[in-house]
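A protein chain is absent from this complex, but the other protein chains hold their places.
Labels A, B and C are assigned to the chains in the order they are written; within every chain, residues are numbered from 1.
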Amino acid sequence: MVTPNRVGLTKKDYFGSASTLCTGCGHDSVTLHLISSFYEMEVEPHQVAKFSGIGCSSKTPAYFLSGSHGFNAVHGRMPSVATGAAMSNRSMMNIAVSGDGDTASIGMGQFVHIIRRNVPLLYIIENNGVYGLTKGQFSATSDKGSLQKKGEINTLESIDLCLLALELGCGYVGRSFSGDAKQMVPLIKGGLSHKGTAVLDVISPCITFNNHEGSTKSYKFVKDHDQAIHEIGFVPSYTPLDVDYDHGTTKVIDLPNGSHLTLKKIDRDYDPTNRQAAFEVLHRARSEGALLTGLFYINPDTVPFQDVMKLAETPLVQLSLSELRPSKSALDEVMESLK
Amino acid sequence: MVTPNRVGLTKKDYFGSASTLCTGCGHDSVTLHLISSFYEMEVEPHQVAKFSGIGCSSKTPAYFLSGSHGFNAVHGRMPSVATGAAMSNRSMMNIAVSGDGDTASIGMGQFVHIIRRNVPLLYIIENNGVYGLTKGQFSATSDKGSLQKKGEINTLESIDLCLLALELGCGYVGRSFSGDAKQMVPLIKGGLSHKGTAVLDVISPCITFNNHEGSTKSYKFVKDHDQAIHEIGFVPSYTPLDVDYDHGTTKVIDLPNGSHLTLKKIDRDYDPTNRQAAFEVLHRARSEGALLTGLFYINPDTVPFQDVMKLAETPLVQLSLSELRPSKSALDEVMESLK
Amino acid sequence: MSVKVNDFSIHVATVNGSGSQSSNNVLMRAIFRMGIPVSGKNLFPSNIQGLPTWFTVRVSADGWTARRVETEILVCMNDQTYVDDVKALPQGAIVIHHDHMNIASIRNDVTSIPVPFSKIIAEACPEPRLRKLAVNMVYVGVLAEYLKITDEAIELAMAQQFKGKAKVIDLNRAAIQAGRAFAKGSQSAAPFPYKVESMNKTQGKILIEGNAAAGLGSVFSGCGFVSWYPITPSTSLVDYFSEYAEKYRVDQKTGQKNFAVVQAEDELAAIGMVLGSSWMGARAMTATSGPGISLMAEFAGFAYFAEVPAVVWDIQRIGPSTGLPTRTSQGDVSFAATLSHGDTKHICLYPGTVEECFTMAGTAFDLAEHFQTPVFVLSDLDLGMNFYMSDPFKYPDQSLNRGKVLTDADQEKLASSGRYVDVDGDGVPYRTLPGLKDRRGVFFTRGSGHNAKAVYTEKGTDYVEQMNRLSRKFETARNHVPKPLLEGSGKNKIGFIAYGSSHEGMREAIHILQNDLKVSVDYLRVRGFPFHQEVLEFIQSHERVFVVEQNRDGQLLSLLKNEPLLVRELPKIESILHYEGFPLPASFVIENYKRLTSGQKSAAA
Partner (left out) sequence: MSVKVNDFSIHVATVNGSGSQSSNNVLMRAIFRMGIPVSGKNLFPSNIQGLPTWFTVRVSADGWTARRVETEILVCMNDQTYVDDVKALPQGAIVIHHDHMNIASIRNDVTSIPVPFSKIIAEACPEPRLRKLAVNMVYVGVLAEYLKITDEAIELAMAQQFKGKAKVIDLNRAAIQAGRAFAKGSQSAAPFPYKVESMNKTQGKILIEGNAAAGLGSVFSGCGFVSWYPITPSTSLVDYFSEYAEKYRVDQKTGQKNFAVVQAEDELAAIGMVLGSSWMGARAMTATSGPGISLMAEFAGFAYFAEVPAVVWDIQRIGPSTGLPTRTSQGDVSFAATLSHGDTKHICLYPGTVEECFTMAGTAFDLAEHFQTPVFVLSDLDLGMNFYMSDPFKYPDQSLNRGKVLTDADQEKLASSGRYVDVDGDGVPYRTLPGLKDRRGVFFTRGSGHNAKAVYTEKGTDYVEQMNRLSRKFETARNHVPKPLLEGSGKNKIGFIAYGSSHEGMREAIHILQNDLKVSVDYLRVRGFPFHQEVLEFIQSHERVFVVEQNRDGQLLSLLKNEPLLVRELPKIESILHYEGFPLPASFVIENYKRLTSGQKSAAA
């Protein structure tokens, strides 16, 4: 906490304002993991832009990195804001926090399209299967058959945001549990290091409205059912890779910023660079009602939207008037052509 | 044309007003296939409700079944209108026609959610890879690398609406080509017979803005690349099934209204009731750039939204005041409880 | 100091999510059960747990239920806010508080009654995990003892609040009794300066929130389809609709419902579903608040132009944007009235009482179907989510006005008319529903240009014809919306205009003006837009008019300014605007009246 990292900041420098969420809310754990990740990655807060929509989950960005500018948008429309921001200043590291309501219901259209554009940001869904802030209605990620606090049964199929992201060509897709710091922190760091849109679906229980018996998003249910597909680790660029990795059991993935993800086998062999395999595993898990966590898919060669759009290296916001405004002769030329 | 069907209507009775689309537009062929399908299925037009959004494609419902009420909604929001309508009068047969812009861009959120709710209707996307009515911008279904008329290259990945529908649990997913009456008519009939949401992605070339060399949605490209996965036929309930089907090469699927789909093998074995297989085949085709058509998936046991919601058998719109308004004693009881 | 009976306010400051809602309801209902008029205002945060929340119980023998700014008794349960809460008190107020709070260090002109809440509850409630909730019942007990609220009344209130759950009641009873015991033991020689005494003024009355009344009213006016997207403070309207419909509109044998409530993916979808349903012929509605109204803008214009009925309840909260989601406002009045691009105008209703929430649920459907257009019912957080006393609602035994709908039986009209023809000269055309066999009556509904026969057109003359008919239709609606209600002789020189939840504050303000300031004024409560003839006449016939609103920009007045009959009347109209997010108190109206008239008086002097 008090040890400064190599950019001279202590963990406290990564805090935000005090949380106003319910004591025990999963979202507050995610906040802690984010703080650890940024601190350990030694990111300077002013180089980070935070984005969110509306909901308890979307309040999260207020609770970490008070040294970063944040944009708390309207409900479900944060991806567009983040897109505009990312295009205008490509030097920022972008972190977005949303909820399952904010993403899978009102935000579905924008979620799909930010993935399609591959805008570089880590998009975390704090997924609790309900609308917390409006007091516990089912969300679109609530599993069929899951019970509401008052006893009502969810009768609709849930949307699996990881499968959806995969289907849309997302180059970094993972799932975790707010209670699992060990898994979440490397997943966050990997996502922040990714060049395009990284989607992290985090089961983050709502202690007030969805933590009862019969809910498939309660702490108990998740703890009982969570199956990690591998043990994930993050090795920063300045730390030499351990040469002793057993390549039979540990996969190393190189990230664009020189850091690495290490994936240690648990029960099965899993290659997260094989998109087809990711589909298979996730579809099977879904049909069996299993809850898998880990990094399902990564495509380190992804091309971010700014490059697709052939944007200059210099962030747009740093261009001077003389760069932005063409010369007088240019205008004269246009005028001539209109005569 | 002049032969009346068994409900006493000639094909002309299924016409709509004259099309105002460009001569040669794929959408007008879809119109013809719809007319044939309704005529051959012997549906009475007043039992049909038509829905669409905005676009050249969304004009289609004006061009068939002038004896049916139609609702030409705002851009991208037709699914919600159809949902409200379907819930209020479950006796209608619902046909929706949209475009790739109307569905995959502005309409993405509602498209996802109508499928999730499994509202009974046949949802046809007249997919031309461009915004026809606004003069040819790329749509979200335009393939990466496809050329615009003016030479611009599409740099973003396309969204495959069939894969998306499958992922969302859609119980009837097919693709066809506007020029292929033989395949489209049974696919339409099957979709109209289906109990839940049926999605039919129809490549329907825009002759004016996307029919040039380099486009992957031109007539020529589609004709050159179209690979049917089976030969599909529709057998109405009143026609006895041919007993001579070779069960090795022809699959018969029973539809809820007593009719049947027959699927005759072409090159490969394909079981459209196997969802996992559908994913695999479509993903493979996508990565190979192949254009498959046919019925990819069908789940005849799907539960329509009205049943999920435990709606009365009698359509809501047919209920009388005495059924809709509880008795005086009910109000008295409520008042008593509030004292 | 004499003892004040049945006329004081209690302000309870607690922490959100600590269960104080139940305690406050029990307190309020117990007083109500003693026959004393009471009202409760809940000031809660946009948060689920931890932020400050306040509840004000106003006891008023005379039946005044508006919010009062002054508090006689403050209960401090919240460490975060008690300093500010105490600072805001009038002199002489009583503070009942946790014993660790040092009130004297803040002020010494108030009476401090420290209560060892933690100790009391530890003794009264054996189970530690329940104490956090039950502790709030201790202050109910303390107050009950001081104020002489009877055990019987408390029992009745608890039975209702906890729906007869014996275990819960036992637990809470113990806490209340412990509070009572403490108060009994510590009571000083001087009598407590406030108390309640049984009366019979609540006999037969009900206590209900506006959203419950609206949900109930919709169930009883044949609403078949509801779609909505959750948003504070409208959510409870749909919850109540579901609750009552599940009880009274489900087939006992089959379990099948004759209604559907669909939680939409957002507000664009909610209004879209409503339009689809109304178009099919069902009575359909949605409920939302400001952000939802913004999102419904495009479809609202569609419904106006294509003439599709819809009922939209807007339970207003403070905007712009997300604003203060748990504070009340009348900030959507002008926006809703002309919602959507292009020239549009919408019928709006402004319920001002819980009873009107009930009746206008039906009126809204009648108007929407009769005029084939969206109707916006503008309630607000104050009216929708706070408890009001009311006479029981009357059973609506008139039949529904389903409007001009032609069926296959209407041969003649089908032959002669067309979807958008002004057959009757009132601007209101005839519509048909899907399922109609007669092709002469089958049409295509579109938001693009259409002529009187519902055929697509881009002709300017057709467009002008339709737009002018829509104006005529709107003019027809003027005298179909609920009339304004007048209080006063109507012959005074000064007139007040207000609407919606301002009513309770206004009633009281008028009373104070009349009785304390000896100023006779008339008060007209507007209940609908377009403005009824009588609204215009009221303004014309008064020398000075104050329009009281709960928004910054004087939105209703801005609508009035568009009335051709009023162009010469505007100089005499002034706004009184209250927009800090709390319900309108009478005192605000009085202060502003004084401010606005004082210059005048001195000028006249």
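Note that in this section a residue touches a chain if its C-beta (ideal position, glycine included) is under 8 Å from a C-beta of that chain, and two chains touch if they have at least 3 such contacts.
All values reported here derive from a predicted model rather than from experimental measurement.
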{"item": "Neighbouring displayed chains - absent chain, whole complex", "value": "A, B, C"}
{"item": "Candidate in contact with the missing chain, chosen from A:N89, A:T155 or A:T250", "value": "A:N89"}
{"item": "Sole residue of C:S294, C:T476 or C:S520 that reaches the chain not shown, by the stated touch rule", "value": "C:S294"}
{"item": "From B:M41, B:L65, B:L122 or B:A140, residue that would touch the chain that is not displayed", "value": "B:A140"}
{"item": "For subunit C, residues in touch with the removed chain", "value": "45-46, 51, 290-291, 293-295, 297-298, 300-302, 304-306, 318-327, 329, 331-332, 334-336, 338, 340-345, 446-449, 458, 460-461, 463-464, 467-468, 471, 551-553, 555, 558, 561-562, 567-568, 570-571, 579-582"}
{"item": "In subunit B, positions touching the absent partner", "value": "20-23, 54, 56, 74-76, 105-106, 108, 131-135, 137-138, 140, 208-209"}
{"item": "Missing-partner contacts on subunit A, residue numbers", "value": "17, 44-47, 49-51, 61-62, 66-74, 77-89, 91-92, 109-110, 112-113, 117, 306, 309-314, 316-317, 319, 321, 323-326, 328, 330-332, 334-335, 337-339"}
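Simple rule for what comes next: only the chains that are shown with their structure count from here on.
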{"item": "Distance from the mean Cα position of subunit B to that of subunit A, given in whole angstrom", "value": "34"}
{"item": "Contacts with two or more other chains, residues of subunit A listed in rising order", "value": "105-106, 108, 140"}
{"item": "Contacts with two or more other chains, residues of subunit C listed in rising order", "value": "265-266"}
